[in-house]
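Every protein chain except one is present and positioned as in the full complex.
Entry: subunit A
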Amino acid sequence: MLEAHGVVKRFGHVEALRGADFTARKGEVTALIGDNGAGKSTLVKVLAGAQPHDEGAVLVDGREIRFASPLDARRAGVETVYQDLAVADDLSVAANLYLGREIPLGGPLGRLGLLDKRAMRRGAAEALAELGVRIPRVTTPIAMLSGGQRQCVAVARAVIWASNVVILDEPTAALGVVQTARVLEVVARAREEGMSVVLVSHNMPQVLEIADRVEVMRLGRRTARFKAADVTTDDLVAAMTGALVTEPEDAELG
């Protein structure tokens, strides 16, 4: 479970987040929506450990955590897929999945820094198969993959390593219908595995299709939260533009 309470983030004189709250529960997909400039990306960066916040608190499983770097977030079991993916095009799929977490060879060679490439290839193939991600071969460089396949690899990497939270920033923005469906399948797997999934998206029908809950941001704050089953696209748009404000207590949401 991932929570943010009263998070403030300033850039010079600009307050990007003015006391933002956020909750993502275990085994659920929580969509984070809002108009451009509402503070979604900033909140995502704070939750992912990419930017420290100025005030407020971020809690993972009820424990307050201050992320000094993305590495801290990773240690807390929080993995993020950014809009720009952050994959290394020249490296193979397997190398990308294990980037920064390579498996060393056993024995003295491993202590010298030599890698067990076979184990990484095998591990990557197994993990991708388990998530239902289809790519030609794990030795293929990322540059050779289609946009959808890359996205699936990036999402898969997050899901494989996350133990608590997966944050996805616009994971399907540039994809076609079939590719989008593939990525959403992987997202659904993460939910089944009991993780808290945070999905930033502009695609309202998609949000209602995949998300369990929706949290709406406006002007650096959360202004509304819904159960996805209870609302329509019109409600979400109304909330994003400020026409609808609703901040029910957790108990009311059930």
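Following the convention adopted for this analysis, contacts are C-beta pairs under 8 Å (C-beta built on N, C-alpha and C of every residue); 3 or more make two chains touch, one makes a residue touch a chain; residues count from 1.
Here is the rule we go by: contacts and distances are computed from a predicted model.
*Asks:* Given the choices "Glutamyl-tRNA(Gln) amidotransferase subunit A", "Acetyltransferase component of pyruvate dehydrogenase complex", "ABC transporter permease" or "CRTAC1 family protein", state the protein name listed in UniProt for the chain not shown.
*Replies:* "ABC transporter permease"
*Asks:* Given the contact definition stated above, which residue among A:Phe67, A:Tyr82 or A:Phe226 touches the chain not shown here?
*Replies:* Considering the complete complex, A:Tyr82 is the one touching the chain left out.
*Asks:* For the chain left off this view, which of A:Leu91, A:Ala119, A:Leu219 or A:Ala238 is in contact with it?
*Replies:* A:Leu91
*Asks:* Which residue, A:Val14, A:Ala68, A:Leu112 or A:Val177, contacts the hidden chain when the whole complex is considered?
*Replies:* From the options A:Val14, A:Ala68, A:Leu112 or A:Val177, the contact with the absent chain belongs to A:Leu112.
*Asks:* Provide the residue numbers of subunit A that touch the chain removed from this figure.
*Replies:* 50, 69-71, 74, 82, 84-91, 95, 99-102, 104, 112-115, 117, 136-137, 139-141, 143-147, 150
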